[in-house]
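All protein chains but one are shown at their positions in the complex.
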């Protein structure tokens, strides 16, 4: 894959809207509402189902899956693993969001164990990807990353190679790699990190796109779409981050090739 | 009950505002915030209390109760049952929202067991009502219904007769039945299903109205009020669903007979 153009991304989004994929989310309490609203705005259908008694049965209906370890508690980990295995066995894409991996033993272990179940895509910030890759003893400061996203590119590439997953490292510039190529996606807005769980809802967006395209293309497309919508949404929030989630949903709802072309850029990253 | 006029609905709403009923919600994680905000905007007082150690004691204070099985987990089912029994024993209205009933064994069983505790009102979409009624093996696709709400009218009527509950089947047109009469309520807006948990918050609205009127009248009034507010709110969201929850709360907050008369319609349904 050498290029992903705005027209291709918009066309994928139209396919997504027509398909209306059912995306299951086992995600954290803070992210549930915004993840559901972002999926609805994109044109997907969200489902929040997490009990171990039903994730396998429910897995038959889904098109894609998000596993996000924010607000983690041990009882959920077994559900996450069963849902992930069910999706993998059925050949359905699933995306791992290793929130605050590296901050505590519980998180690092949960993320590592989930990684072994072969996620289609991993989406995290630089600190999380560094920690998950074992590329460093990088200090992870809660859910915030101390390192810029470019610092984690090598770790991300190594992680992609060893795990077989496409890896997305998001930050001011996002990087996506399948272990070989690295794409850089720019766009977005300074207000994005000032509204909670916007990164988690991005993971849900990646999962939705992964139901209509191969993992690398889907991830690049999702990140570009989100960066474009975020840029537009941020511009519509002159007074601060308060209305950002609502504006992001509106921007995703109305997203088209022109907005994508004007507000984000995808490039092959050459170190 | 032959008619429910806009003036009667607005008068009921004024009674609700004056009473400020305490409505307990054992609901799903996604719906908690919007349910609380919708109840506050309506003039009710929400409480989210779900632990089995306190639902019986807390039940003494409440005026009405919502039991919603979204994001279901087995540990909550016993709490739901105890809270429902406590409300029933005290003659307080409670409303069952059988989210995604039919999608998994866990959900169908939980909804069926709760139905046996005699909810005052059941509120669901067509697929959920069909599944709960056992009227069909209707495919339920997650929380979305594949069937239009009118397809479930017969099932809803049968369910009302067998359970003793008023049954509301909501969709583009809503239907409410006590097993004999069927009322059709129209109004609303195309953005309503594009914002998460708006149906769950409607269930909370039904519970609030049920604290000030008999079940059939309360349900018709609640659905009409909500459809009116939804219509106004949708009109105030020209760019998409992002601001819909906020606009819905504002519309409910300022709701009056004129808005109800202009934006929703209640009719006796004659097949």
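For reference, chains read A and B in written order, and residue numbers begin at 1 within each chain.
Everything that follows uses one rule, which is that a contact is a pair of C-beta atoms (placed from the backbone, for glycine too) under 8 Å apart; a residue touches a chain by one contact, two chains touch by 3 or more.
Quantities reported herein were computed from a predicted structural model and do not represent experimental measurements.
Peer 1: Write down which of B:11, B:48 or B:158 is the residue touching the left-out chain.
Peer 2: B:48
Peer 1: For the full complex, which residue in B:10, B:32, B:106 or B:227 touches the chain that was left out?
Peer 2: The one listed residue touching the chain not shown is B:32.
Peer 1: For the chain left off this view, which of A:28, A:79 or A:219 is in contact with it?
Peer 2: A:28
Peer 1: Applying the definition given at the start, please give the residues of chain B touching the unseen chain.
Peer 2: Missing-chain contacts on chain B: residues 22, 24, 29, 32-33, 36-37, 40-41, 45-51, 53-54, 57-58, 61-62, 243, 245-254.
Peer 1: Under the stated touch rule, tell me which residues of chain A contact the chain that is not displayed.
Peer 2: Looking at chain A, the ones touching the missing chain are residues 28-30, 33-34, 70-74, 100, 103-107, 141-144, 193-197, 237, 239-243, 246.
In the analysis below, only the chains that are shown with their structure count from here on.
Peer 1: Please compute the C-alpha centroid of chain A, do the same for chain B, then give the distance between them in whole Å.
Peer 2: That gives a centre separation of 33 Å.
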